[in-house]
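Below you will find the structure I want to go over with you.
One protein chain is absent from this view; the other protein chains keep their places.
Letters A and B mark the chains as written, and numbering starts fresh at 1 in each.
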Amino acid sequence: MPHLHLEYTANLTQLDTDKALLRLNHVLVASGQFGAEFDIKSRSLKVDSFRVGTAMTARGFVAVRLALLSGRSAQVKKQLSESLLAVVQELGPWPEGVQVQLSVELLDIDRDSYSKVAIG
Amino acid sequence: MPHLHLEYTANLTQLDTDKALLRLNHVLVASGQFGAEFDIKSRSLKVDSFRVGTAMTARGFVAVRLALLSGRSAQVKKQLSESLLAVVQELGPWPEGVQVQLSVELLDIDRDSYSKVAIG
Partner (left out) sequence: MPHLHLEYTANLTQLDTDKALLRLNHVLVASGQFGAEFDIKSRSLKVDSFRVGTAMTARGFVAVRLALLSGRSAQVKKQLSESLLAVVQELGPWPEGVQVQLSVELLDIDRDSYSKVAIG
């Protein structure tokens, strides 16, 4: 832990996911909440099939989920969320004429049943 | 929020995901649980590598997850789940000779650490 997922709709063609993941990871390291930079595992996924709402307007989204071990305070989680959103906001420019929603959610993962091992 | 994920196995070749997502979003709007149709962000993902159980029978699944902000009652969540499942059931026909499982799960997302912004 932590595990970060970044989903983005395929109409956000200018998004540089390599840069995005590296910046997000740097923010997580800088938060001081995680033991080693090595522990931060992030990935992005392009969403080709999507629908925002019911109107036929051009829309898209970037959705970040950070899964982290349970036990952190509400304040710490809120700060993490806001600092990740700040990174996402700087990932533009966004395409003209597309309504883009950016979001960050945090998900607690049960600490007692989390297992891991490192190889190599 | 809410965020909806629809996963379906690649052997369900007749599934119309565009139609599915639009219908699911309409049901969420009609529930009256969400402030604006604009807030509903849905996507589908085709699962090419999968295994149902351990028998070698032809099987597949459609799995819907609705992530929504914490705080709704058990009754409201149960109704949302059942109304989404009703939509999924109507998405057939399903392929002959394939055992298909349809499921809907709801996941509470911590309200205090959810961040978002809209652009454009």
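By definition in this document, contacts are C-beta pairs under 8 Å (C-beta built on N, C-alpha and C of every residue); 3 or more make two chains touch, one makes a residue touch a chain.
Since the structure is predicted, the reported quantities are computational estimates derived from the model, not experimental observations.
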item	value
Option touching the unshown chain, where B:29, B:100 or B:119 are the choices	B:100
Where the missing chain touches chain B, by residue	7, 9, 47, 49-55, 59, 61, 63, 74, 77-78, 80-82, 84-85, 89, 92, 94, 97-108
For chain A, residues in touch with the removed chain	1, 3, 17-18, 21-22, 25-26, 29, 36-45, 67, 109-110, 112-120
